[in-house]
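One structure coming up, written as structure tokens, with questions to follow.
What you see is the complex with one protein chain gone and the rest in place.
Order as written gives the chain letters A, B and C; numbering starts at 1 within each chain.
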Amino acid sequence: MNALDLLLLTSLGTVLFSVVFSASLTGRMLLTMLYAVQTVILFQIDAGTEMVSSFGFEIFNHALGLSFNGLSWFFALITLGSAFFAAWYGLNQQQKLLHVGLSANVFSMLVLLSAGDFLSLFIAWELVSWSGVLLMVLGKQESLVATLKYITYAIAGGMAVFAGIILIYSWTGSLAFNAVTENPLSLSQYGTLAILLIGGFSVKMALLPFHLWQAEAYALTSGPASVFLGAISARMGLFAIVITMMHVVDLKTLDSIFLIPELFTFRDFLIWVAALSIILPTYTALRQNDARLLLAWHGIGQGGYMMLGLLMYDQMGSAGGLLHVFNYASCQAILFMSVFSILHRTGTTNLNQLGGLVARMPLSFLAMLVGIIGLAGLPPMNGFVSKWLVYRSLLSDGMAIVFLASVIGTLGTILSVYKLMHNSFLGQLRVEHEHVKEAPWSMTVPMMLLAIIIFITGVMPGISLELVANAQSAIGLTPVDYHLGGVVSANSAISGDLDMIWVVLVLFSGFGIAAILFLSAGKSRRVHQLDNYAGGHFLNANNQYQYSDNFYAGLMHIIKPWYRYSFKWFEGAVVSFVNLAAVFSRSFFNQAHMLIWMLVVVTTVMAVAII
Amino acid sequence: MKHYIILTVILPLLVAFLLPTIGRFSYFLARALPPIILIFSIVITACVYNNETAPFALHIGDFVAPQGIVFHVDSISLLMALSVQVFALFLWPRRSFKLQSEQIVSNKRYSLMLLLVASANGLAFSGDLFNLYVFYELLAVATFGLISFDTNEANQARFAAAFRYLVISATGSVMALLGIALVYFLTGTLNFAHLATQQANLFNPIGLSAFALLLVGFGVKAELFPVNSWVPEVYSAASKKLSGYLAGVISKLAVLVIIKALLFIFPHSEAAYLMLGLGLAGLLIGELSAMRSNDFTRMISWSSVAQLGLVFIAFSIPGQAGIIAGLAVLFHHMFVKTALFLIAEKWGGRISDLHGQGYLNLIMSGIFIFVALSLIGLPPLPGFWSKFLLLNGLAGQEYYFAIAIILITTVIEVNYLFRVANHLFSREDKPVLPINNHHWFDTLTASLIVVALIVAVWELPTINDQLIIMSDQLLDIESYVNRVLISTENGL
Amino acid sequence: MYQFASFVFLLGFLFLISVITGFLPLGEPPMLVGQVIQNNAASETGASNFVTSVVLGYRGIDTLGELSILFAAATAGSLVLSGLKQKSIESGDAGFLVKSASELFFPLLIVVGLYIVLHGHLTPGGGFQGGVILAAAFFLPLLAKPSKSINSLALGLIEGLSGAAFIIIGLIALFNEGAFLKPFFENGELGSLISSGTLPLLYIAVGLKVGAELASLLNLLNQEEVNDS
Partner (left out) sequence: MIPDISSILFSGAIGLLVIGVGGLLLSNNAYRVLLALVIAEAGANLMLVIAGYRWDAIAPILTGDFTPQPMVDPVPQAMVLTAIVIGVGVQALALTLIIRVKKAYGTLNMVEIKKRMEMDFDRLSQEANQPGKLEDNS
């Protein structure tokens, strides 16, 4: 019975506990504490070494085992942290399924993270996919529709993974993680496995052709569920891709599989997929008018950065990619919390029907401010560090075009989070929201805690970089050279050290000067929020001067020709094709005479036999 | 003890013959007798199963093997017979009638059910091609009669469905008879063990043609691809429990007949390819049709077509891997499909009518979701392991095309099964239809199936061992031949 | 299109099955089982008609299955037709010729039928053939007088009891001799009426069963025909 066993058992116990006790407030409080307890147990596991669980069973001559290393540890910490904050945030939620689903998700994710061979990886993968359903169905009818779409996509991905694992087994005769490394395969076999496994896992990650399901599925459900799903759920795909790259096809192999001879390798393809996954969903997010959907579309775009960083597979890039998982999870969680506290108080997240809530919900505003700075990747929040690492790696690898693409993506992020901020908290307050109160403590306290975490890990990224370095060494990379304030570039040819403490000091001295200037001018006067005038006219509260409909009209006009719903079209084409095939197969059962087919089979077999 | 296994075939026949007469004197006795007989047969089968004497050959009338008819009793046939009887007991028609004319009719139904059970047992045990044909026809005739029973006079479709089924089935029988004639032409025998010794005579175009004829002939009940167009009609028209019994259990016995034909008459790759192709076609056509279905019963009927396609694909894999995978898929489907049809007992109509039912009837919708998950193959439920064995076997033969089709159709399956779940837990603001709850016994049966599936997860190693034993027995043709042909000459 | 395809496949079927039959060894069957039966049947079953020894001895369980099929068909048929309302009968009797012929032939058919049943183990014929003739004997009066109908209760009784008799003879063999349907009693002298053990008894059961089943099937259809008019 080591710490890993204890962790898994506690997690399973949490599931049982949630099934029985989540109806009462005390039960939900204890449940939140249980996630904290799991986190404490997690810290008993040494992230630097591999820990093998004593659980394991044998089935059809395959020994299934569970083990934990630095990478699992890193992801497990984010999972448990997200679950802790989500559960706290959801203390007032009566829906039992939410709490059961949350604990079931955590448990299945922990099993996935500790998978010790391909079969247990797949089993846990499917469990994660299906337990995700529990969290997605908590909204209105639309969430059910989104979930059906999700599960179709997820199972399609899962089946691709299944095929890949079956192929590994039939080619190598083993399901252990070292099966492929010990029995090298041919290049075409590597290519097949790469398509099946990376393709299958990237469905969860919502990389480009498979991204259409994610926004609705994550956003339209209940708040705490969205927080958890948005923060970590999709990243399980990233974890599995890392496992694939570690045990099946490493980047060197991917780089030797040419899709266009001598020009374009599989790795280039994946890099471009990641780059496009940054741009397209981000600009789709820009078009959303529902705050929840806007955030969820961002989640897809941010996944591109992580993928991009990992595909660099160097010290800095992979550190950036992994660190972004952590940073993004915290930012997305706080943003969803803020948006759902607006929903909790006003009953809507439609950006066209909000505005001016800053004075009514200042803590939520603060949380969102911290979140969007982090999400946009600006100092002093933690998002900056990871994006900086990814950029740094792209530049030092000489990938200028991809770098440009990711900068365009960041630009889109800044624009859209500004839209989010402006249309919800800034601008004119609507009359119906005049008496809105701040969200309850159970919601604001976790938001504030997360804001502190985002700021601290932004100023002192060394804290999170330590975890990243452990993860890196677990997957066989040289760990990033870090210190409390940032990183030291290993490659001294390009100077590129980062010390966030200095950056923040410079930044805050700038803020300080600005504040001095502002206060010394002393001309501000406090007025009531509904006391507005524009263009010399007094406005009463029923006149809207704030434009939030058709935000960024000019920009939209420019990018519209580039965005022709081509993926939606593709999805529709696949569905139509399947429907057409279904109509054909139905026509077989609609025949008045059915016997000819019997004769066809018999005759054909006889003919073949005689020939 | 050995010889008493034949009572599982004979006693239901005896009671079936006498039941209409008994029923005229005592309706109570007519209702009570069949379950008693079933329990008695279950006890006999279980005793033989436990006695470790299996496998053995039972020479009926003590006539020496190739001349007389042989019942070959091994683990697989005992298990099949056991499931036939147990499922019959649980799915037994239980409605009692007040009017005497209705009672007479319902007695006839009990009698037909007993004939169905007896013929299914015969199919499980018999080791003679023509004897199988006879039992198969008995099964068919009993089925036609059972389909035509319905107290709901509005359901006129049942006669048309039964007639169309009869035409397909009888044509199939003609084909099977032709196949038997060809086999007899070539070998002069119909005993499987004897045929196995004559395989050199059968390995030619005529042998393959005979196999194809037998395949389409016996494939009708096994829902094989080109002869399965009766499936949605009959299952929609018949009572849902009967449909569950036909789809879940009876179809498996026809599969067993085909497997015997494959192993003893034409164990060559051509036959396996034929089964693979037809199985794939059935899988595709079933899943695709189910996807567009608006009716719950029809949806699960098409899903059963697809699952039987999967069974054929599995058995087409040569060697032990194929037999193990096939048996796993077969037994899994037996449980799952029966549970689904039990659910359809009350929810058999339009799927859109089910909206919101899940909140009213949490147990049944929970059972539905669990069973659907197992059917799809969510690990670690048994459905996953059966699929795992199947895909492993296919990968071993490099049938990558088949793997791709199986996985793609799984996605379709998820889509339509969870469309139902979405309707069950729909949050639309429509009034929920006041559908009656399922009868407590149906709920109990479905719950028992769920329990059995869960226990199967714990007992996977045991099941795996049993599957290996069964496949060993099935594949060990040499000792089969010895048991059937030689042992009696020495022993008696 | 459909008809064209049907023709093409029919022609193909015709051609291919002709080719296949061309390979078949007609007239020289392998006689693996048949020869053994010819050598042993007389001593093992005591019947001089080998077809009978196969039908009731070697393949007795086939015959039981077949009886069950007839029973099932009759039962299923009555189930199918059970929902129909019984109308009053309007059609009149048949003409003079049919009526008097039926009266004339009824005893003759009974005698012939019984003879064929009883001599099943010695001559061509047996329970099936005799049973059909018996059924025809009972059906003739129906042809003559469609308004009449056979007593279905008695038919059901004969159906049930004769089928049960077959099984019970088999069961007695199971409990006494250790194998179901194993012939017991002495084989007797080959070729005499009282010989070949239980086979004649079985054949009587089969004859009654077949006769009763066919009669009840015809009865069923007859009632229907009357109702239909």
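The rule is short, and it goes like this: a residue touches a chain if its C-beta (ideal position, glycine included) is under 8 Å from a C-beta of that chain, and two chains touch if they have at least 3 such contacts.
Here the structure is a predicted model, which is why all the values come from computation and not from measurement.
J.: List the displayed chains that the omitted chain touches in the full complex.
T.: A, B, C
J.: For the chain left out of this view, which of B:Ala161, B:Ala272, B:Met470 or B:Val484 touches it?
T.: Only one listed residue reaches the unshown chain, and that is B:Ala161.
J.: From the listed residues B:Lys240, B:His333, B:Lys387 or B:Arg483, report the one that touches the chain absent from this view.
T.: Considering all chains, including the one not shown, the answer is B:Lys240.
J.: What is the set of subunit A residues that contact the non-displayed chain in the whole complex?
T.: Residues touching the hidden chain, for subunit A, are 590-593, 595-596, 599.
J.: Would you write out the residues of subunit C that touch the absent chain, in ascending order?
T.: Touch with the absent chain occurs at residues 3, 6, 9-10, 13-14, 17-18, 21, 24, 26-29, 31, 33-34, 37-39, 41-42, 48-51, 53-55, 58-59, 62-63, 65-66, 69-70, 72-74, 76-77, 80-81, 84, 122-124, 128, 190-191, 210, 213-214, 217, 220-221, 224, 228.
J.: For subunit B, which residues lie in contact with the unshown chain of the complex?
T.: Interface with the chain not displayed, on the subunit B side: 93-95, 130, 133-134, 137, 140-141, 144-145, 148-152, 154-157, 159-164, 166-167, 170-171, 173-175, 177-178, 180-181, 184-185, 188, 190, 233, 236-237, 239-241, 294-295, 297-298, 345-350, 353-354, 433-436, 439, 442.
Heads up, the rule we're going with is that only the chains that are shown with their structure count from here on.
J.: In terms of Cα-based centroids, which chain occupies the most central position?
T.: Answer for the innermost chain: B.
J.: Mind checking the centre-to-centre distance between subunit A and subunit C? Centres are C-alpha means, answer in whole Å.
T.: 75
J.: Would you mind pulling out the distance in Å between where the CA atoms of subunit B average out and where those of subunit C do?
T.: Here subunit B and subunit C have centroids separated by 30 Å.
J.: Provide the list of subunit A residues touching at least two other chains, using ranges where the numbers run on.
T.: 600, 602, 606, 610
J.: Got the subunit B residues that touch at least 2 other chains?
T.: 205-206, 209
J.: Contact residues on subunit A for subunit C in the complex?
T.: 593, 596, 599-600, 602-603, 606-607, 610
J.: Which of the residues in subunit C come into contact with subunit B in the complex?
T.: 16, 20, 23-25, 29-34, 36-37, 40, 44, 57-62, 64-66, 68-69, 71-73, 75-80, 82-83, 153, 156-157, 159-161, 163-164, 167-168, 170-171, 173-174, 177-183
J.: Note which residues of subunit C are touching subunit A in the complex, please.
T.: Contacts found on subunit C: 2, 5-6, 9-10, 12-13, 16-17, 19-20.
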